[in-house]
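Heads up, one of the protein chains got dropped from this complex, but the rest are sitting where they should.
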Amino acid sequence: MSKTILTVDDSASMRMLLKASLTAQGYTIETANDGRHGLERMDEVKPDLLITDINMPEMDGFELIEAVRARHEWRGTPILVLSTEFSDEKKARARSAGATGWITKPFDATKLGAAIRRVCP
Amino acid sequence: MSDELDDIQAIFFEECTEGLATAEAGLSAMDAGDVSPGTIAGVFRAVHSIKGGAGAFGHTALTAFAHRFENLMDEVRADRIKPTPGVTRVMLAAFDVLSDHVAAAQGTAPVPADAQMLDALEAILKAGGAPDAAPAPAPPEPEPDPFGFEPVAVAIDPLEELDPFGFEPVGVALEELDASPDAGEPRPWTVTFVPSDAALAHGGEPVLIVRELELLGGEVTAVDLSGLPPLRDLEPEHCYFGWTLSVPGSVEESAISDCFDFLAPSSIVEIAREAAPVADLPPVEWATAAPPPPEPPVAPPPPPAVATTPEPQALVAAAPVPVADAPALRAAPAASAEPAAQTIRVDLVKLDMLLNLVGELVIRGSILADRLSPKDQERVELPQLSRLTREIQDTVMSLRAQPIKQAFSRVPRMLRDLSVETGKQVVLETSGETTEVDKGVIEKIGDPLTHMIRNAVDHGIESVDRRLAAGKPAEGTIRLSAEQKGARIFVRVSDDGGGIDRARVRGKAVEKGIIPADAVLTDEEIDQLICAPGFSTAETISNISGRGVGMDVVRSNVEALGGRVEISSVPGKGTTFTMVLPLTLAILEGMIVRLSGQRFVLPLANVIETVQPEPGQVKPTTTTGEVIELRGSYLPVRRLNDTFGLPANDGQRPEDSLVIIVESESAGHVGLMVDTIDDRREVVIKSLDQNLYPIRGLGGATILGDGSIALILDIEALVAPASRLQKGLAA
Partner (left out) sequence: MTTGHELGERKIVTFSLGEQIFGIEMSALIEIREWDEPTPLPGVPGYIKGVTNLRGTVVPVVGLAERLGWPASRVHARSCILVVNLAGKQAGFLVDEVADIVLIKDSDIRPAPDVEIGEPNVIKGLVKTATREGGAGTPGSTGGDIMVLLLDLEALGITRTLDLAA
């Protein structure tokens, strides 16, 4: 049974790129196009891992992570941030919101795979 | 690049187009004074997205430029740099360069020279504010650019609580440890880590790190269980273990440190080469008090990872993702004041198919209705069916309708470029951008609009000197407007320039042999000469507007859509070009008329009334033509059989025909004489342009229920002065 990953990004091309890359590595991918949508899909999909962007309209990545962590059943779900930003403040903010790790875009497929294995059993 | 990646990149470029539009709209708003957080955030996000995707697809020049631009937007967004008019203008110019970079990435334009722009952005970033604000507050000490490309690599002191996210390699100062000058082979690493209590929070799972190290070839040599409390005190969400592993020396140190990327803060990590002189090795510290030496494992080490992780592959995927099948649900980018509407992206091909099907439905419905007996026709189901069909039709039609703003979006940039090239100053005013128009129309008027704008700047607006001499403001104004009236859309490009120099136009036309030297033409006819092929009044044919081919192309493009171009000009005051376009390209309500047995469609929208002439009601006039007397006024009459060169009965008597009074833009009320009228119905417009070319006098064709073709009449062309039309239709 392959693992299911929910990816959240407001860019369709980025979603497709991620999906292509991760599906090739054997994961099942579900997508959402912004934070709010992502929250809904968490319920529907119950993924093994959540990968989210930060800059999205309406509900950004930080808010999404906080909302996910507020739910008891998702406290143990690993969450990775995938963003072009890399400042320490942003990373700290993600960390305190409840993210498990941070990956910087543009990503290398191999490194992404390794990062996922690092958090997702 | 693989096909699939090409598809994804194509989507990315579409997103870039949208993003650029959003950014330009936002920047224009900021230029006009709207510096609300929502507006600025919108511009930031747009640039940010473009940068992100560009990096993913390897467009380095674009990424680099977008990155610098994004930095500035971020500073503005965070209110660290104020969006003064000076700054905004730089941002607008930077936007233009960004657009060029996107075009270059797509291969449709050369890579722009951006060094100057990059410097300008850098200057603002360093100054922390407006580049032109010299005095005012003492300029703050220039900060080093916090967003430069230096990789964030920090050696972490294992005792400090630091966020181990990202690129920090953890470990002691490793420079001190060389591989000792032994024979070739590097000594193995000793890796020790003790996750902090918080390691299991936020979905963390330290055991995965062990597995990863094992994948690299490592082996657990010790597990420290000294921190394990009695069972009753065991907290399930605390980590009590520590591990020591031995990893082959051939493994890169960075590979090892990468494994710890996501380890919770306040964890302990040590990576060291084994068996160096003991004195150089730092003491191993544990989070708990007791410092036990490495012991033989108390508990069996976790089994070597047998998880079958699939081979990590480069970014080339297997199954192609059919692009057209994925309608992405996305929230429209929210403007600062408008609520975000839910939108869906639809493949235009599918929409056209839907529209065709609806059209067929309409036709079949008509045929079905015709087959019913009058009694059955009155049953309630038929009107219901008609109503439902019409509702579907209206809804589908509205799907194709878009605000014409899209077609106007290129204009501001074009004007900025033209201003620079010609040295003329031009200001743009727009109105009616929310007017909704069929998408097909929007696509087709882009080029004509471009030509018209270029013409207006090139030929219409005078140079600054001449304007001032004429008592006009130095800046010329171009007014771009869209308005819907009835079944037509009027798109106007109006300038306050010098107007059309009719003497010169006439002279050129004679010179080119377009009109004979002694031709007598009205002002309007002279104006229309501008649209003649091979015409140009420019002394030097400028690069911008080309050889007057521009206006000829404009006219034929517009006529291909079933529209026409009107020109009105006042010398010294300005010129207005109007494109009159049909509201919809798809469905038309028309009257089926017969001319010499052949069926034609007359658009119902223009029809006022139908008259069966009495003997003598239609009278010839002194100039070639006829008029019909209607309630005291005389309206011109056109015999359509003659117009189309169809064999009418000689001396066809008006009283054997019907005269349909239509309203036209150019000639007011005109009577069109036809043989008979069949009925009225809705027809699906098939463009003649698809496989042939536009024909004057026709607005397309339609396929009737029995499969035969009826040509659709273009009323404006038919009521035009007889001479012009005759030439055009000469068979």
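Chains here go by letter, A and B, matching the order in which they are written, and residues are numbered from 1 within each.
By our rule, a residue touches a chain if its C-beta (ideal position, glycine included) is under 8 Å from a C-beta of that chain, and two chains touch if they have at least 3 such contacts.
The shown structure was predicted, so the numbers you read here are calculated from the model rather than taken from an experiment.
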Statement: Chains in view that the hidden chain touches are B
Query: If the hidden chain were put back, which of B:Gly242, B:Pro603 or B:Gly697 would touch it?
result: B:Gly697
Statement: Missing-chain contact, candidates B:Gln9, B:Ser366, B:Gln528 or B:Asn557, resolves to B:Gln528
Sites on subunit B contacted by the missing partner chain, in the whole complex: 356, 360, 514-515, 525, 528-529, 531-533, 552, 598, 643-645, 686-688, 690-693, 695-698, 701, 703, 707-711, 724, 727-731
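As a working rule, only the chains that are shown with their structure count from here on.
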Between subunit B and subunit A, distance of the C-alpha-averaged centres to the nearest whole Å: 28
Query: In the complex formed with subunit A, which residues of subunit B make contact?
result: 4-5, 7-9, 11-12, 15, 44-45, 48-49, 51-53, 55-56, 146-147, 152, 163, 165-167, 201-205, 207-209, 211-212, 258-259, 261-262, 265, 307, 309-319, 321, 326, 328-331, 333-334, 340, 345
- prompt: Considering the complex alone, what residue numbers of subunit A touch subunit B?
  reply: 10-17, 19-21, 23-26, 33-34, 36-37, 55-58, 69, 75-80, 83-84, 86-88, 91-92, 94-95, 98-102, 104-107, 109-111, 113-115, 117-121
